[in-house]
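With one protein chain held back, the other chains of the complex are shown just where they sit.
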């Protein structure tokens, strides 16, 4: 028995952090659970690997990495005499491990197509509650913290805030796997500078430049990676192909799909009717269902579906233009007409190939600020503590517009 | 026009090498070809990500990485006054880029299950010939070199030998993504030490320790990574689930599969009847077809198929034992009987869950040696040039035996 | 002969870039010259290793690294059809290799103490002219470029501008050796984005975020590393100990010094009387002369000299306070008085232990802007091209004040 227990306390390799220790058997069992194993089959960055071929890392690894950084944070805070009970420690490990468990295939595409009306955070919560049942209430505190209801706010902030452990891992990880070295933040230093003051998670004064750098690096990652134009096209084409499939499904057209993907195509799922059965179906759905369906749809008789699918599979993506101002209606119409003729499809159908949207990124929000602990022991919003960088400017969301259309 | 050409000469990010330059438009077009894009959907290390969660890199990235190292090799050799014509240069870029294009889903599993009787090298060649047709004979020389027929042998050795560019990339890449840092070889130094003497690819004398290290690192990667016991189990279970599917298909049982996977399950494909149509079907087949089918098979009525599938998807793998000697027949029989009873299946079917095999690795072969160029300008087999390490011992294949069975 | 030539074209190891190739024999001979070898004995970051113990890299390695990056820049620009003649190529290699050859011991300390009135750039030029004599005028063009007189301005900008090769190496290198990972810029990407438009060195539009990141990283390195408070104290104490020594020397007090250090202590050197002999003496002077003298001075009879020396050697540094506003005269006086009593020294002598200064850093200057090449082929100052970051704010120098005094 002891041996078995010992066996569960194993280590995992991480190219970024070296070895990651699984802290206890409950967490080991959560990791082993099929719900969590599913994350092995969901790419952290969706179709970004079409731009950055190294970016094939999974939600699974990200979640494990978060747990590792959280262990560091606990060590640092306890070293600074912040009291964290063993129960709280365990709860924040679980909360961070499972914070993304509700992510759908290709990370974000499903939310904007076939599983809409319910966010991945809400689904994460459903999974956590279901697991809590299976594990006899051992996730109670983790859920309380995940929902932000726990009275010790700094623990909630470690799970979700503008400088949470989630961001500390994903920025570092995405930078690592894409090879965009400028996005490389020093998670280690930021954690080493963490402290707690008046139940608020703070960064000590001398960490101010690291926080600035973190915000700027995140901004860079947004524009250079997450909103990279080729990735944007691919992501939107993915959304469109799933929307088209759902449209066809609703008309009763037969489609090659796995059982779980079919469930979400042929049923209208919303927050209201998201039952345990839905959750179970969702737990079977991953990148493989979606991509294998798209591959097969390349031969479907519906022209829109097959064309879009083929473009995705062969990486013959739509052309994209990005600019600071909205595109003129007339420009869009011209493109729509052209496509309608070229492919001999209705103007409504043309919208699957020609579309315009806005994208935006707010590098920093003063709503729930990142606090700097200054020398006098006072908390200051980083936007004010920074001597010059004018971080205030970063609170204005940058908005851009793009239009996609066939070459 | 010039602009378009310029656009093709772009760079790709690689977490390992930084930036990779695509050297010319022909190679750009080959990379863009759907045959090559398919490699984006084939994991370089198959199921090794079940052990090393970072190991999700693809055959696509490996092939691109090889091309990058080959550019370095050309620079080094030319710097040392080795004549390489522009045509030869281009040909070895193409040959190394396409050397693995015939790899099936999950890299090796298909060869041992549903596409047997023909090696991935042979399929690579078929792809190259087909592409040569499409590109009007521009791959002639690349094919000649790939087949080892070209009169300048050192160019063939760069593509295939015990110290070829393929190995220099995959050892480095696999070490990087698994996080097994000991496997990290110095591709750069080995390339810097390359030279050509009497049309033979050689390593200069002072590179001898780097070659030793390369051989030892490769050995380590074999036993610690490629033949890692958990990876072995998963790989063999994958082979078995495909074999079972093929067995059922041959009996006419209906199976959820994509068109291309179905083609290989429901037809007997061998070297003889591997037609252009077969190649086209093969070019559609990747990890997504296989994994999505296995996921769906978890609900199939055939007990063997569904059990194996479920084990794979939920990562509840068979137990494995490894030892130096073959397992006794009686031990195997005992396990078989137990499984037969436990699952209520025939003894023949039990073989899908209980099986024993041998694995072996020969760290170095003296057949086609790695040559060291000594101070006197003579070539020496590394096994003899090494002062003490007794590399001779490495020529004896290490053989181990494993047995798998349900827990 | 050919063999000897080949031998000179060797490669150097760099933990950052891997292998660095020496491009030709002239450059090999320059590197071998005692003037250049001296840089092996000058720490790139002065006393920063008292804060960051890994920061022991030398001016030698930095210069070699610059030459390596310049080779990359030439490759990139030529690939983009920018004409660079072989002569120009060689000249910018030499110019960048020698751009810092005039740096004194501990990089900056000498300029503020015993070799003042002449900048290290001016001394670099003197060295280059002397070498030009020795090498029969082969450095003519390099000097022209170094002085910014060459008609092709972009070549001069590669040597000296707000985004020159010097900065691309030292930020990366200093970040690497200090372990301050946030300072890690992507020299590779910045170089890959370089182009030339109307003889101006520009960064292509999509590199805009990398430039932003570069400026922010540089700013961070200034405040966190170059102006780190412990480093500041040490640097200023070093300046003070040398000033005291010079003061004593001028009074005829005997001091343990090497010949070359003695030369600069016992003579008044200025731009006017900086002769060839002075240059020769300067070429013998490095960190070892200074540090070994300080070590010996710990036992000197002059109290100021020995106290300061002892503090430096044993790393018992003065206390430092930093703030946004100037320190009050009265505060300084109080500290001076205290020291005067404590050490029983004159109030004038107390200034060696108690001093206040301002430090400042301007993250970006619009005087000679970094140009972004936008989509329409126009040049824009990065401060205007950046969509939001308000880089304009970075043009205001940040000024801080510090005071040092004994604990």
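Letters are used for the chains, namely A, B and C, taken in the order the chains are written, and counting of residues starts over at 1 for each.
Please note the rule applied: a residue touches a chain if its C-beta (ideal position, glycine included) is under 8 Å from a C-beta of that chain, and two chains touch if they have at least 3 such contacts.
Bear in mind the structure is a predicted one, so any value in this text is a computation, not a measurement.
Among C:314, C:329 or C:344, which one is in touch with the chain left out?
C:314
Identify the residue among B:11, B:82 or B:220 that touches the chain left out of the display.
B:220
Which residue, C:29, C:200, C:247 or C:296, contacts the hidden chain when the whole complex is considered?
C:296
Which of these, C:90, C:107, C:161 or C:178, touches the one chain of the complex that we don't see?
Looking across C:90, C:107, C:161 or C:178, the contact with the absent chain belongs to C:178.
Determine which one of A:126, A:157 or A:189 touches the chain that has been left out.
A:189
List the residues of subunit A that touch the chain left out of this view.
Touch with the absent chain occurs at residues 9, 11, 18-19, 21, 79-80, 188-189, 192.
Which residue numbers on subunit B touch the omitted chain?
180-182, 184-186, 188-189, 209-210, 212-214, 216-217, 219-220, 223-224, 324, 363, 387-390, 393-394, 396, 398
Over the whole complex, note the residues of subunit C touching the chain we left out.
12-16, 18, 32, 34, 37, 40-41, 49-50, 52-54, 56-58, 60-61, 64, 176-180, 256, 258-259, 284, 286-289, 291-293, 295-296, 299, 313-315
Keep in mind that, in the parts below, only the chains that are shown with their structure count from here on.
Note whether the interface between subunit A and subunit C is symmetric in residue numbering, meaning over half of all numbers used appear on both sides, and answer same or different.
same
With centres defined as the mean of C-alpha atoms, identify the chain lying farthest from subunit B.
C
Using mean C-alpha positions as chain centres, tell me how far subunit A is from subunit B in Å, no decimals.
Each chain reduced to its C-alpha mean, subunit A and subunit B end up 32 Å apart.
Can you give the whole-Å distance between the Cα centres of subunit B and subunit C?
Computed value for the inter-centroid distance: 49 Å.
Would you mind pulling out the distance in Å between where the CA atoms of subunit A average out and where those of subunit C do?
Spacing between the chain centres: roughly 43 Å.
Hey, what residues on subunit C touch two or more of the other chains?
188-189
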